[in-house]
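Could you have a look at this structure, given as structure tokens, before my questions?
With one protein chain held back, the other chains of the complex are shown just where they sit.
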Amino acid sequence: MSKRTHISATVNGDPVEFLTAPSTTLLDALRDELQLTGAKEGCGSGDCGACSVMLDGRLVCSCLVLAVEAEGRRVETIEGMAEGGQLHPLQQKFLEHAALQCGFCTPGLLVAAKALLDANPDPTETEARYWLAGNLCRCTGYDKIIRAVMDAAADLRQAQRVIA
Amino acid sequence: MAHVSISSDGRGFTGGLAELEVDAPTVRGLILQLDQRYPGLGDYVQRRMAIAIDGEIHQDAYAEPLGADSEVFLIPKIGGG
Partner (left out) sequence: MTDVMEKPAVKPELKVVGTRPVRPDGVDKVTGRAAYGADLALPGMLIGKIKRSPHAHARIVSIDVRKARALPGVKAIVTADDFPDLASQEYEAGESASNLRDLSQNVMARSKALYKGHALAAVAATSAAIAQEAVDLIEVTYEVMPHVIDVEAAMAPHAPVLHDHLYTEGLDERPKLPSNIAKRNRLERGDLDEGFAKAEVIVEGRYTTQAVHQGYIEPHACVCSMSEDGQGQVWASSQGQFMIRTYCAKILGLEIADIRVTPAEIGGGFGGKTTVYLEPVALALSRQSGAPVKMVMSREDVFEATGPTSGAVIQVKLGATRDGRITAAEVELKYQAGAFPGSPVGAGSMTALACYDLENFRITGWDVVTNSPKVAAYRAPGAPISAFGVESAMDDLARKLSMDPIALRELNGVRDGVKAAYGPTFHNIGYLESLKAAKEHPHYSAPLAPGQGRGVAVGFWFNVGGESTATVHVNEDGGAVVATGNPDIGGSRASMAMMAAEVLGLPMEKVRPIVADTASIGFSMLTGGSRTTFATGMAVTQAAEKIVVDLKRRAGLLWDLPADQIEWRDGAAVCLDPSKEGLRPMPLAAIAAQSAKTGGPIGAEVSLNAQGAGPGFGVHICDVEIDRETGNVSVVRYTAVQDVGKAIHPAYVEGQIQGGVAQGVGWALNEEYVFDGDGQMENPGFLDYRVPVASDLPMIDTVMVEVPNPRHPFGAKGVGEVPIVPPLAAVANAVRGALGVRMHDLPLSPPKVRAVIDAL
């Protein structure tokens, strides 16, 4: 067995270090080395989105990223979404709209939805549906998820107007 | 007398008979009588069948009472998903 590589990265704003084999995915490194089990493996082939994280501000399937690629880069996971005990508006709206049933796809969906609203604060329903098409949900039929995302988007736009 | 109808599953024990009259105060009594008349049927009913009494389906309900003119159906147990 070859020696593992030492990786330094920033995860959810904090500097982290871990050891990884060359073939280990970022998903497995997050879950097994850093105990950040919020990102889930649903398929291992980048088709379900349950492993979604942000890598240097870009939405990726962490099962398709090698852990070694995280060297020197910035990773954001579901665990970093709430700040200082306060839920992000997306998280709050998911709860209010009952936009989750089993909750397994929820972390990936929230990360992807946040990436959507960061890129496009005023999406149409169709734009939201297509952006989130890479996140499979088998429980909800997506109805309440889309409502929650649109509602959170409206709240965030309102907050921006207040600040501006 | 309870009027008992048996789905095709159970008719192997009754020689094809689909309808019977049984005089029993409870489901337990019914099963005992069925087994007396058709050996093996009582055990089969307990393991593999649900009992509908006057429209209500019961699975494993020995103590459920049978009325004087109860309509009883023996149907396969139902499993959901």
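Every chain is named by a letter (A and B) in the order it is written, and numbering of its residues begins at 1.
As a working rule, a contact is a pair of C-beta atoms (placed from the backbone, for glycine too) under 8 Å apart; a residue touches a chain by one contact, two chains touch by 3 or more.
This is a predicted model, so every value here is computed, not measured.
Trainee: Could you tell me which displayed chains border the chain that was left out of the figure?
Mentor: If we consider the entire complex, the absent chain touches A, B.
Trainee: For the full complex, which residue in A:I78, A:L117 or A:A153 touches the chain that was left out?
Mentor: Within the whole complex, the residue contacting the unshown chain is A:I78.
Trainee: Pick out the residues on chain B that sit against the missing chain.
Mentor: Residues in contact with the chain left out: 5, 7-9, 12, 16, 47-48, 52-61, 63-64, 71, 73, 75-81.
Trainee: Even though one chain is hidden, which residues of chain A still touch it in the full complex?
Mentor: 1, 21, 23, 31-32, 35-45, 47-48, 50, 77-79, 81-82, 87, 91, 94-98, 100-107, 110, 126, 128-130, 132-147
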